[in-house]
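What follows is a short report on a single structure.
One protein chain omitted, others in place.
Coming up: chain A.
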Amino acid sequence: MPTPVFIAEDVTKTYTTNEVEVHALRGVSMTLFEGEMVVLLGPSGSGKSTFLNILGGLDNATSGTVSFMGQNLTNFSESNLTRYRRDYVGFVFQFYNLIPSLNAWENVALTTEIAKDPLDPKEALELVGLGPRASHFPAEMSGGEQQRVAIARAIAKRPEVLLCDEPTGALDTKTGTLVLEALQRINKELGTTTAIITHNTAIQQMANRVYVFKDGAIESTHENEAPKQPSEVAW
């Protein structure tokens, strides 16, 4: 039986803006196990990003509990959450969010400088196939390359979990495949628990498990006995 990394129980999130209450999450429970790759599917506004942000310590739940390796995240202070993100979580966003004034190597070094047991930035870049582009600045790279630098940056600290919010959302099929291959390779070689949010239903075929969100709750879930390679996925 694999070890659970995250255990979320009955998590709700309510935003109040301009006296209007928005229920982003209406009681989500989910367990993520060590080394697995899950895909969160669902239309815009279904709550999957909110849930991922709570897992990553970017946001707090309104009610319910989220525990990470036995620790209750919901009780964490602001500085504890910063510490948690620094030591355990890697993020990948749709818009890369690289630092334009740092080159690829330096962008990765940004995390290795503050991590406990990091990879060498060069090694991280090689893992995503960008070893030769280390000295290039973001403005000198394609979207796919930039996203792979973002992945290298996220995994260089050997995080326990890698949380990816629409990592291929801004990319074409070919570059998207390269990015997904990088994610799968890291999941396999480093054993990093990976959660990927996507609109693209085809991507679910490469996950161990798939959760489908709708209106702030999990609508359905299923497992893939034999996850496919990104190159085998048609999208």
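Rule of thumb we're sticking to: a residue touches a chain if its C-beta (ideal position, glycine included) is under 8 Å from a C-beta of that chain, and two chains touch if they have at least 3 such contacts; residues count from 1.
In the analysis below, contacts and distances are computed from a predicted model.
**Student:** Consult the UniProt record of the chain that does not appear here and report its protein name from "Peptide ABC transporter permease", "Cytochrome c oxidase subunit 1", "NtaA/DmoA family FMN-dependent monooxygenase" or "Ferredoxin".
**Tutor:** "Peptide ABC transporter permease"
**Student:** Can you tell me which of A:6, A:51, A:91 or A:213 touches the chain that was removed from the display?
**Tutor:** Answering carefully, the residue with contact to the hidden chain is A:91.
**Student:** Please output the residues of chain A touching the missing chain, sorted low to high.
**Tutor:** On the chain A side, contact with the omitted chain comes from 49, 53, 56, 58-59, 79, 82-87, 89, 91, 93-95, 97-103, 105-106, 109-111, 113-114, 135, 137-140, 153, 157, 165.
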